[in-house]
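Of the protein chains in this complex, one is absent; all others appear in place.
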Amino acid sequence: MGKLLDEPLIFERGSRGRAGWPIPQAMDPASVEPLPAELRREDDLSGLPEVSELEVLRHYLRLSQWNYSAATAMYPLGSCTMKYNPVVNEAVVRLPGFARLHPLVPDVLAQGTLELLAALETALKAVSGLDHIALQPAAGAQGELLGMLLVRAYHIDHGNARKRVLIPASAHGTNPASSALCGYTVTEVPMNARGLLEAEAVANLMTDDVAALMVTNPSTLGLFEEEIEKVAAAVHAKGGLVYMDGANMNALMGVARPGDMGVDVMQFNLHKTFSTPHGGGGPGAGPVAVRQSLAEYLPVPRLMRFGDRLAWEEEAPKSVGRLHGFYGNVGILVRAYAYIARLGGPGLEEATRLALLNANYLRARLRGTYHLPFETPSMHECVFSDRNFQDHHVTTLDIAKRLLDYGFYAPTIYFPLVVKGALMIEPTETESRETLDEFVEALLRIAEEARTDPDKVCNAPHETRWTRLDETRAARRPVLRWRPKPADRQEN
Amino acid sequence: MQFPADLRYTKEHEWLRLQGGEAVVGITDFAQDALGDVVFVELPAVGTVLTQGQTFGVVESNKTVSDLFAPVSGKVLAVNQALRDEPEAVNQDPYGAGWMVKIAPASASDAGGLLDAAAYQAFVAAEKAK
Partner (left out) sequence: MSGYSPHTPADIAAMLAAIGIRSLDDLVAHVPANLRAKATVDLPAGLTEPELRARLSALAERNLAPDLGVVFLGAGAYPHHTPTLVDQILLRSEFATAYTPYQPEVSQGTLQAVFEFQTFVALLTGLEVANASMYDGASATAEAVLMARRLLPDRGTVWLSRALHPHYRAVVATYVRGLPGITLRELPFGADGRSDLSALRAGLGSDALCVVLGYPNVFGVLDDVAGAAALAHDAGALAITATTEPLAFALARSPGASGVDIAVADGQSFGLPLGYGGPSVGLFAVQERHVRAMPGRVVGETADTNGRRGYVLTLATREQHIRRERATSNICTNQGLCTLAVTTYLSLLGRHGLRQLAEVNYAAAHATATRLQAAGVERLMTGPFFNEFVVRVPDAVARWEQLVQEERLVAGFPLGRWYPELPDALLLCVTETHGPAEIDRLVGALASPARSARAARG
């Protein structure tokens, strides 16, 4: 076909009276007592679509064709770890034994899923070097919230609630947001000229009013925090805890374990390191790992083994409570387990090694043309800036948009905030050398265009179906839904 | 870039105009340019008592959020309601239609401590060079 088609909103399709999935009436509705009048639906659902099954299929198929996806081409997004999402994981999660299981069936009827969850906990312990796992958090951000709730519970239990948390300026925005949700105020920790944390700087800020240091390792700049053990010691010396944001775990498997670094609590992002698909924004999962000292505060319910049976334990007096309606995003946990089982220990270690190789290959080929703010060795991602193009008035945003014309998604832009005009690139281990070479070529050509034809870059994208979209208008005059025309409502 | 001579300025890029007994406050041309398209301005309620240097609101653009700092202490007499529907006035006319609050200054000397146009312009030049 070769041509992308237009497609309106599903509400703009269809025709009165059409139904896509008719439901047979099983019995005469008059045989049951209706709801009292004041509890009945006030309208007849006008505005909801009246479309056929084929119309629905075509609609969403056409929409799908407008999307870039990891299955289409590379996403070099730093800190997102957009690795291949194995299709076999989609098949196994759909096995009826998993998919059609109600969360409240007696534990004895759910032993398959419970064994899988126990095996996943074991695997995450092995990777983290920590002692206990909570699988409930439905996303990395919810994992961070849980982690900070655990920190809070620990300190209250130890008699000194503490009011502050130390967070590096380069941290992801969820870090301070999660801390604030636990009632903490945030103090920023500076980094040194190499982009790293220094134990001395942390020690200077560390008092017995600081509950925790939230750290990412490698940092959001993709740099290994070389002083991490001393940093952790400085925090522990004043009775604080070390929280690690595990977003960058893809750089650590077989290289260093958070538990060995002195980390007390961390969250994983299964939709990053462990290959579960991004789904256009979710669902993900953010399991938390903790040292023994935090175990009693873990949420309920907890998975316990009683002889050869697994069961949920609902009572735990010091628990921070429940975080999810049931047990977490089990469908995501199944996929992550399948990925880990497929790769095994050696496969996970190899994934990290090749992720580091791919990132450093890009760094070597792009530096010079693109400004590299830090000479410190990169791990699984590298950060450049748009400084070399300032004289031509070409920004990181422009470069990102122009990359779309070359068939590549943009890297992460304007994050971390500590680098002005940051361009953060993480290829992951599943991209081939040829793909990386094409990506390098594209970026080198854009750099050339910035010098010779800057307007082309500044007004990009040109070759996508949609040109630059007016985000200002969307924010100033928000239109957040479709509305039925008044005439439609009156007809009923 | 404009730096009207009849205004006073702060290092947080607010401007202040004294007219009658009132101080009219907004953000400078430099600030609106740095922010980009302003999409929303969060302002205090009329009657709020402000302390010099305290935040009194927030200005949002597409990509960033910036606190607004009170250049003088005093009570809020009026806020520019038109910015609710037309936040772009901050970009288009930062010293006129883009005004944000009117304050009754608690003390006459506060405004004296602010920068004049020349000093502010020099400050901005130094910031840009960083």
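A and B are the chain letters, set down in written order, and residue numbers restart from 1 in every chain.
In this section, a residue touches a chain if its C-beta (ideal position, glycine included) is under 8 Å from a C-beta of that chain, and two chains touch if they have at least 3 such contacts.
What you are looking at is a predicted structure, and each value in this text was computed from that prediction instead of being measured.
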> Just one of A:198, A:264 or A:429 touches the chain that is missing; which is it?
Replying inline: A:429
>> For the chain left out of this view, which of A:168, A:277 or A:421 touches it?
In response: A:277
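The criterion applied here is as follows: only the chains that are shown with their structure count from here on.
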>> Quick check on the complex: what are the subunit B residues that touch subunit A?
In response: 37, 39-40, 60, 62-63, 87-88
> Can you name the residues of subunit A that touch subunit B in the complex?
Replying inline: 414, 471-472, 475-476
